[in-house]
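Before I ask anything, let me first share the structure, which is written out below as C-alpha cells.
Excluded from the complex is one protein chain; the other protein chains are retained at their positions.
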Amino acid sequence: MTGEMNDCRAAKASMNFIAEHIKKVASKLDINSVSDLVDNIMGAKKIFLMGAGRSGLAARAFAMRLMHMGFQVHVVGETTAPAVQPEDLVIAVSGSGETTSITNLGAIAKKIGSKLATITSNRDSSLGIISDVVVIIPGRPGEELDHNDYQERRMIGYPQLAPLGTVFEISALVFLDSVISELMVRTGASETELKMQHAVFE
Amino acid sequence: MTGEMNDCRAAKASMNFIAEHIKKVASKLDINSVSDLVDNIMGAKKIFLMGAGRSGLAARAFAMRLMHMGFQVHVVGETTAPAVQPEDLVIAVSGSGETTSITNLGAIAKKIGSKLATITSNRDSSLGIISDVVVIIPGRPGEELDHNDYQERRMIGYPQLAPLGTVFEISALVFLDSVISELMVRTGASETELKMQHAVFE
Amino acid sequence: MTGEMNDCRAAKASMNFIAEHIKKVASKLDINSVSDLVDNIMGAKKIFLMGAGRSGLAARAFAMRLMHMGFQVHVVGETTAPAVQPEDLVIAVSGSGETTSITNLGAIAKKIGSKLATITSNRDSSLGIISDVVVIIPGRPGEELDHNDYQERRMIGYPQLAPLGTVFEISALVFLDSVISELMVRTGASETELKMQHAVFE
Partner (left out) sequence: MTGEMNDCRAAKASMNFIAEHIKKVASKLDINSVSDLVDNIMGAKKIFLMGAGRSGLAARAFAMRLMHMGFQVHVVGETTAPAVQPEDLVIAVSGSGETTSITNLGAIAKKIGSKLATITSNRDSSLGIISDVVVIIPGRPGEELDHNDYQERRMIGYPQLAPLGTVFEISALVFLDSVISELMVRTGASETELKMQHAVFE
C-alpha cells in the first residue's frame, strides 16, 4: 500500500498532464492575437506587467525576460514602477479575467489612454472586454470560478489546492516565454535566434 | 516575408519544445529522491523556499501551494520569514546549484542543523553536495553555465535571452506542482484527490 | 551661489522638520486608541499588515518586528500570507484612509469578521469609519489629497515629490516601532525592556 503510494505516480501523471495541456494550448493559439501582442510590445514606449498570485509570478517571469532583451519594462506594484503613459502597454495576466484589483488597474490604464493586453482564459471577462489585445490561454474545460477577487479569495482561504488549477498559470508562463522566442526572431537577435533554432530541433 | 514572420512559428515551436522537455523530465524523474522530498516536506516543522531570479519565482509558486495545503511555509527574504530551526526544511531551487547567495544560505541551513533539499540540474554543484535531498531536473543537454553567481550575472547583464534557458525554471515549476499532487494523494485530501484524478484522465 | 547650494541646508532643515513633527505626533497621541491597538495585537491569533507604497514599507517594517517578537504575522500580498480568519487582526496603514485597494481589503476583513485597525491621518475616511481601532497620526496641517487611489496615483504619475508628503509614512513608522516598545513592556520582555529604558535615558 505504502509502496504503491511511494512510486510517485501522481507526480508523474501531473507532469505529463501539464505537458499535454501546453501542447493543446499551442495548437489552439490564435495567431492574430499573438501577433498583435508582439506588435504592441515592439511599439510600446514602456511595458507594464501585472497579475495577482501565481499569475503575478508568471507576469514577473515575463517581465524579467523583456528586461533581458532591452525593453523598458516594469511590474505594477514594485518599488520603482513609474507612471503609465498613453504610449505605454499594460499587460495583465488573469485566468478568470475578473481579479478585482487587476481589473481596476486595467480600467485605469484605459482611462490614461495606454494600450491594454490581457492573457486570460476568459474573453468575455471584465478585463477581456476592455482590452485592446486578448490572448486566450485555455484553462481546463468546465472550469468554474465562483470567487472572482483574487485578494478576497486569499483572505477567505478558498481552497484552490488542485494542481489542475495551475494549468492556466503554467500555460501562461510557457506562452509568454514563447513570445520571447518570437520577439527574438522578429528583432533579428541573430546569434540567439540560431541558438533557439538549434535547440528547437535538437 | 513579413507574412512568414507573422505566423508565430517560433512561439508555437517554443511551446512544443518546452512541453516535450517536461515529458522527458517526468520520464527521467528519480522516484527515490522525489519520495525523500515528499517525506521531508511532510515531516518538517516549517518549510522555507529560496531561489534567485526566475528560479525564485518557481520557488514562490510552490510556497503558495504549500500554504494552501496548510503547511507552515515561508520564502527566504520575504518580510515575515522567521528564523530557521533544526526541525525545519529548507528547499533551494537553482539550475546551476552554484548561485552564490543561495549556496551561502544553504550552508547556513546545514550549520543550523535543518534539512536541505535542492532542486537543480547539477548534482555535483556546491548546493548539491551539501544537500540531504537532491532532485535532478535536467536542463538542456550540453548546457554550460560560466557565471555561477546569479546576482553577479544580473549586475553584469549576462545575456540570458534564449528561451531555452527557461527549460530549467519551467520544468522545476511543473515538477514542484506535481509534488503538490503527490502530497494530496499521500495526505489523503480525498475530495481534491478525486478532482485531480478526474482531471488527469479527462 | 553654488557654495550656498552645497551646504545642504535643505537636507538639515528637512531632518529637523521631521523630528519636530514626530514629537508633535507623540504629544498628541490618543492613549486609548494606542492601548486598544496593543490589546488587539496581543489578543489576535494572526496579524496581517497592509499598505500601499511607502505606507506599505512602514507596514512591513512593523511586521518584521512583530515576527521578531514571536507573533504570527503576515504581509497581505506576500507569497505565503494565508487566509484571514475571524480571530485575526488586520492592520492597515494609509495616510488618506482612502487608498482603494486597501479600503477594499479592509471591507473584506470586516466581512470575514476579523478585527480591523487603521493607522491614518483621517478618522472619517472610508477605512476609518469601518475600523474597530483607529490610531490618528497627523500629517501636515492643511494637507489635501485629491487622488485617493494609490495605484491610480502611481499610474497617473501624480507628482508627490515634496518630502513633506513623507511626514505621515515616517511618523507612522516611528509610531509603530514605539508600539513594539510598548509590547515589550507589557509582555515583560525584561532584559530587552531594561535595555530600552537605558537607551531612553542615556
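Order of writing sets the labels: A, B and C. Residues in every chain begin at 1.
One rule holds for everything that comes next: a contact is a pair of C-beta atoms (placed from the backbone, for glycine too) under 8 Å apart; a residue touches a chain by one contact, two chains touch by 3 or more.
Remember, predicted model here, so these are calculated numbers, not experimental data.
Colleague: Quick one: say which of C:A83, C:I130 or C:V185 touches the chain that got left out.
Modeller: Result: among the candidates, C:V185 touches the missing chain.
Colleague: Would you mind spotting which of C:A83, C:A107, C:I130 or C:V174 touches the chain that isn't drawn?
Modeller: C:V174
Colleague: Touching the missing chain, which residues of subunit A?
Modeller: Residues touching the hidden chain, for subunit A, are 60, 63-64, 66-67, 73-75, 78-82.
Colleague: Considering the entire assembly, which residues of subunit C contact the chain that has been omitted?
Modeller: Residues 5-8, 10-20, 22-23, 25-27, 29, 31, 34-35, 38, 53-54, 57, 60-61, 64-65, 68-69, 140-141, 159-164, 166, 169-170, 173-175, 177-182, 184-186, 189, 192, 195-196, 199-200, 202 of subunit C touch the chain absent from view.
Colleague: Touching residues of subunit B against the unshown chain: what are they?
Modeller: Counting over the whole complex, subunit B touches the hidden chain at residues 76-77, 81-85, 100-101, 104-105, 108-109, 112, 149, 151-152, 154-158.
The rule is short, and it goes like this: only the chains that are shown with their structure count from here on.
Colleague: For subunit B versus subunit C, what separation do you get between their C-alpha means, in angstrom?
Modeller: 36
Colleague: Measure off the straight-line distance from the CA centroid of subunit A to the CA centroid of subunit B, and report it in whole Å.
Modeller: The answer is 19 Å.
Colleague: For subunit A versus subunit C, what separation do you get between their C-alpha means, in angstrom?
Modeller: 34
Colleague: Mind pulling the residue numbers of subunit C that touch at least two other chains?
Modeller: 81-82
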